[in-house]
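A single protein chain has been removed from this complex, and every other one stays in its place.
And now, chain A:
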Amino acid sequence: MQSTGALEAKKPKLARSNKPLLMKGTSKKMKRHWQLYLLILLPLAYLIIFKYIPMYGAQIAFRDFSPVKGFTGSEWVGLKNFSDFFNSPNFWVLIKNTLIISLYSLAIGFPAPIILALALNEIRSMRFKKAVQMVTFAPYFISTVVMVSMIILFLSPRLGFVDLIVKLLGMESINFMGIPSYFSSIFVLSNVWQGIGYGAVIYLAALAGVNSELYEAAKVDGASRFQKVINIDIPGIMPAAIILLILNVGQIMNVGFEKIFLMQNPLNTSTSEVISTYVYKIGLLGANFSFSAAVDLFNSVINLILLLTVNYFARRVSDNSLW
């Protein structure tokens, strides 16, 4: 693989020189630029130790891991951990919870920043536009812990302003965080609240790049503002939207551990337990390393397959794809 990469990189020169000379040229170049190779040693070591060794260690999913024997010394058990997972009563619950939360996130969280960007793009007053952008971007920088604390505070039946509104409407106090069926909505809507401004940045950039002649032509043709949005703006952001959609779909089984874990409480686990939180609890808290590594690996493989599939279709139906 290394050698083909090198050949490709040197192709233009290959036309003029023969092979041995090229090899000599490459090693000469490497010698002259030895400092660059020195530079990447440390980052390369990092990649190997913290990314590739764990990847190699993922094989414990097929073993009965014991800390004494290590990644490769533990007994090989084949697909036992996987079949244990598929046959466990938790399997379908986890898959269902994970999919509900992620598809819900995608359905609401993906279009929300697009709508915000399209709306902002209509505004001619730069001050108002800047102000909205500034404010909507801010929640992105709130940490997950603080974000979840805010959710819990606001929704608490004793303290939060949401409760005051509920009472104002003449209803009884509701313990939002304790009701399993509310969990996914709370998760998704708070994500939109936090991420909408950040998500809009990329679309605003795409909109700024739309050829202004298109707008002028539309004006001459008597198009309304709304028609311009539909016929010029939306096609303008399509490439960016498709790329982001591919990336999102490739993460469908990865609903963020950090936020869900913090939002969980004993009352809502029936809908809030997802694969990542399950892996953490079984694996690290329960020290059931091999089994949870298998669950995790299953999850990663599904994600990879989804990413490749969506990318494949995106490339076939449009010109936009990751590669």
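Going forward, a residue touches a chain if its C-beta (ideal position, glycine included) is under 8 Å from a C-beta of that chain, and two chains touch if they have at least 3 such contacts; residues count from 1.
As a working rule, contacts and distances are computed from a predicted model.
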item	value
Chain excluded from display, named as in UniProt, from "Carbohydrate ABC transporter permease", "Binding-protein-dependent transport systems inner membrane component", "Glycerol 3-phosphate dehydrogenase (Quinone) subunit C" or "Phosphoribosylformylglycinamidine synthase subunit PurQ"	"Carbohydrate ABC transporter permease"
Sole residue of A:Leu116, A:Leu207, A:Met253 or A:Val274 that reaches the chain not shown, by the stated touch rule	A:Leu116
Option from A:Ile108, A:Ile174, A:Ile202 or A:Ile232 whose C-beta touches the chain left out	A:Ile202
Given A:Ile100, A:Ile152 or A:Ile174, the one touching the chain that is not displayed	A:Ile152
Where the unshown chain meets chain A, residue by residue	1-2, 5-6, 8-9, 26, 29-30, 33, 35-37, 39-40, 42-44, 46-47, 49-58, 60, 67, 70-71, 116, 119-120, 122-123, 128, 131-132, 134-139, 141-146, 148-150, 152-154, 158-159, 161, 163-164, 193, 196-198, 201-202, 205, 222, 224-226, 240, 243, 250, 257-258, 262, 276, 279-280, 283-284, 289, 292-293, 296-297, 299-300, 304, 307
